[in-house]
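Okay, structure first, notes after.
The complex appears here minus one protein chain, its other protein chains still in place.
Presenting chain A:
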Amino acid sequence: MKYIMQLGILLAFWIVGEWISSLFAGIIVIPGAIMGMLLLFIALSTGILKETHIKETSDFFLNNIAFFFIPASIGVLAVTDALKGAAIKLFTIAIVSTFVTMVVTMVVTQLLTSARSKK
């Protein structure tokens, strides 16, 4: 019962998130589920919602996150033509860009935090 109720709360935040996103549709595109996530964060921070109200079902999702992406990943079968000859290039881009992003973020964050702690 607890799990079902908690799933209901998550779905409710999704529905409201979709609705609020649609209000902003002309100005900025925010996916409804991500708006729902922000609303959930706000509700928890303001105490409107307690962590115990959604804890078990949320942890169930977060601990098994990869499972829920299996269906979408199989869709790769439908785009194999577009991938032909580009797979190696894409993987190279992914690896190089990850390393450069990691290093730049580390350097910028280090400069900011050490400058602030010296004050």
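Please note the rule applied: a residue touches a chain if its C-beta (ideal position, glycine included) is under 8 Å from a C-beta of that chain, and two chains touch if they have at least 3 such contacts; residues count from 1.
Just so we're on the same page, contacts and distances are computed from a predicted model.
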item	value
Name under which UniProt lists the unshown chain, selected from "Cell shape-determining protein MreC", "ABC transporter ATP-binding protein", "LrgB family protein" or "Thiolase"	"LrgB family protein"
Sole residue of A:M5, A:I48 or A:M102 that reaches the chain not shown, by the stated touch rule	A:M102
Touching residues (missing chain, whole complex) on chain A	7, 10-11, 13-14, 17, 28-34, 36-41, 44-45, 51, 54-55, 57-58, 61-62, 65-79, 82-83, 86, 89-110, 112-114, 116
